[in-house]
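The structure's right below; bear with me while I get my questions together.
One chain of protein is taken out of this complex; the other chains stay put.
To keep things simple, chains are lettered A and B as they appear, and every chain counts its residues starting from 1.
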Amino acid sequence: MNFWIIQGLNGLAFGSLLFILASGFSLIFGLMRIVNLSHGAYFMLGAYVGLSAIEAGVNFWIAILIGGGAICILGGVLERFILRRLTGQPLAQVLVTLGIAFIIADTCVWIWTGDPRPVPMPSELTGAFRISHLAFPIYRLFVIGVAFALAATLWFLLERSRLGAMIRAGVDDLPMARAMGIRTSLLFTVVFCLGSALAGAGGVLAGPILSVYPGLDTDMLPLALVVVILGGVGSLLGAFIGSLIIGFIYSYGQALFPDLAYVILFLPMVLVLTLRPTGLFGRQAI
Amino acid sequence: MRFSAFNALPRLLVFAALLAMPWLVTSDYYVNIASQIVIAAILALSLNLLIGFGGMISLGHAAYLGVAAYLTIYLTAHAGFGHLTGAVIAIGATTVLAMLFGYLALRASGLGFLMITLALGQILWGVAYRWASLTGGDNGLGGLKRPHPFGLDLNDPIIFYYFVLFFLAIAVWCIARFIQSGLGQSLQGTRDQPRRMRALGYNVWLIQWLSFVFSGFWGAVAGLLYAYYHQFVSPQTLHLTTSAETLLMVIAGGTGTLLGPVVGAALVVILKNVVSAYITRWLILLGVIFVAIVLFMPEGLVPGARRALRALRGSSRTDTVAEASSIAKDGA
Partner (left out) sequence: MATPILEVTGLYRYFGGLPAVRDVTMRVPAGERRLLLGPNGAGKTTFFNLIAGDYPPSQGEIRIFGQNVTRKSANQRTQLGMARTYQIITLFPKNTLLHNVVISLVGLRDIRFNPWSDLRRQAALWDEARATLALVGLEHLADRTVSETSYGERRRLEIAMALAQKPKLLLLDEPLAGLSADERQDVQRLLQSIPRDVTIVMIEHDMDVALAFADVITVMQHGQVVVEGSRADVVADPKTREVYLGH
C-alpha cells in the first residue's frame, strides 16, 4: 500500500516536471507548427545555468528566475533571427532546432563537464512530510504544487486573457487570425519566449530531483514528444493529462520492472496512435 | 520519357572510386574508414528512400541499424546461433519492427511522422540503455567474431571492405530498381500529390508503409554489417545523434538522388573521423553543419554541384530532382 502511494507521488512529481517542459513545447507546436527539438536542451541548459547561479551564491528562487530568463532570451533570439527566416518551411525549422540542440548539448559538456551534478535543494524545502509512517520529500510536493499552479495560470492565460484569445485564434486558424488583425509575428515571439522560459525554469526546478547531466536533454525531449502525441496538439489539458500519465507509468514502471520501464512508455503511445490518432484531447491529427 | 533522376556517368565514377579504394589508400586505417563509409552509405540510402522519394522525414532511422546490430551480436555471440541463422533472424526481426514502427508513424504525416519516429527511436535507445541484463547497458554488447563466409577471412580489412561493398552494390541495384518500379513511382507520386494519388486509386497509406518496411529492411542490412565491422554495439548506436548523422548524410548529399547519400556518407564519416582525431567536439560541429546546411544550402551538395555543372555546360534545363526534394521547400 505504502509503495503505491509513494510511487504515485513520485509519478505525480515526475509528471509535474514533464508538464512544465511539455506545456511550452505543446504551445509552440500548436501555434507555430514548430517542432522545437531544442526544447530538451533548453531544459538542461536552464538547469546548468541555475546550478551555476546557485554555486555563485545566488538563492534558489532567484536561480530559477535566472535559468528561466536566460533561456527565454536565448529562445527569443533564436526565434527572431533563425526560425523567423524559415517561416513556412516546417522541416527546415525542425532541422535547425535539432542542430541547435546538439550545439547546446555539447557546449554544456564543455562548460560543465560530463559528470552528473546535483542541484542543491532550497533549505526551506528540505526534509520530509509525514503522515503516520509515510514520509514524502517536501520538495516533491512543492514541485507538484508548482505544476498545478502553472496549469491553472496557463489555463487562465489561454481562456480568459486577451493574449490567450489571440493564441487560441492562432492555433485554430492562423491565416484567419492574421486576417483579423492579430500581430502574429509578435505573438510567435511571445509564445516562443514563454515556452523557452518554462523549459529553462523547469530545468532548474528539476535539478534537485533529477540532477543535471549530459543526456538530460535527450532523456526529456522524447517524453515531451510522447506527451504531445498522447494529449493532442495544442491542447493544454492534453499536455497536463499526458504528462501525468507518463509520470505515473514511468514511476511505477521504474519500480516494478526497472528493465522495462522505457518499453512501457510505448504502450500509451501505441494505444493512442492506434485508437485515436488525434491524441486524447486534440482536434486534428498531429 | 524523362523519368531518370541521375546520369550514369557520376554513378560509374563513384563505383570505380569505391572499387579502387584499397589501391588508392595505403593503410588499413583508411581501408577501415572506407568500410565505415560503405556501411553508412547503405543506411543513408535506405533513409533516403523515405526522405527523398517518399517525403517522409524520419528521425528514428538509427532504430534499424541498432536493433539489427544488437540482435546480430546477441544471437551469434551470446545465444549460440550460427552466423547465418543469426543474420537471418536479426534482419527478419528488425524488418518486423519496421512494420510496427511504420504502422505507428504513418498514423500521422509530416511533422507528426517526424515526432513519432524520433520518440520511438529514443525509446529503443532507453531500452538498450536500461535493460542491462540483456543489452549490457551502457557497456554495450561485444564478443562477436566475424564470420568466414565461403572461406573468406573477413578479419582482413581489404576482404571485409569488398564484402561490405558487395552489399552496397546490391542495395544500390535494388533501390535503383525500386525507384523506377511501379511502387517506387507511386511513392514519389504520394510525396508530390498525396490527395491526387488517392483520387487516382492509390492506397497512399499502404504505399508509404510498404516503402517504410523496405527502407527498414535495408537499414537492418546496414546494422548487420555494422555489427560485423565493430564487433560491438552500444546504446550510442541507437541514439538520436546516429539518426541525425544519417539524416545529415542524406541532406548533405542531396535528397532524392541515388548518388547523394553515398557521397553524403563519405563526407560525414570522413569529417567525423578527422574531427575526432583533433578535437572532441564532434556534436557541436554536427549541429553547426545542420544549421548551416538548412540556412545556406537547403538542396544539398550533389544536386547543387550538378546544377553548377549544368550551368557550366550552358544548359538551361533545371534539375528536376533538385527541385523535387529540397528539404527547405517541402511542406509538412
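Here are a few things to note about the model shown:
Just so it is clear, a contact is a pair of C-beta atoms (placed from the backbone, for glycine too) under 8 Å apart; a residue touches a chain by one contact, two chains touch by 3 or more.
Because the structure is a prediction, the values reported are computed rather than measured.
Counting contacts over the entire complex, the absent chain touches B. Here the missing chain is touched by one residue of B:F15, B:Y30, B:Y202 or B:W282, and it is B:Y202.
Those residues of chain B that touch the chain absent from the view are 1-3, 177-178, 180-186, 189, 192-193, 195-204, 206-207, 210, 214, 320, 323-324.
The working rule: only the chains that are shown with their structure count from here on.
The centroid of the Cα atoms in chain A and the matching centroid in chain B are 31 Å apart. The part of chain A that touches chain B in the complex is made up of residues 29, 33, 35, 37, 82, 85-86, 89-92, 94-96, 98-107, 110, 218-219, 221-222, 225-226, 228-229, 258-263, 265-266, 269-270, 273-274, 277, 285-286.
Touching chain A in their complex are the following residues of chain B: 57, 59, 104, 107-108, 110-112, 114-116, 118-120, 122-123, 125-127, 129-134, 239-241, 244, 247, 251, 281-284, 286-291, 293-295, 298, 327-332.
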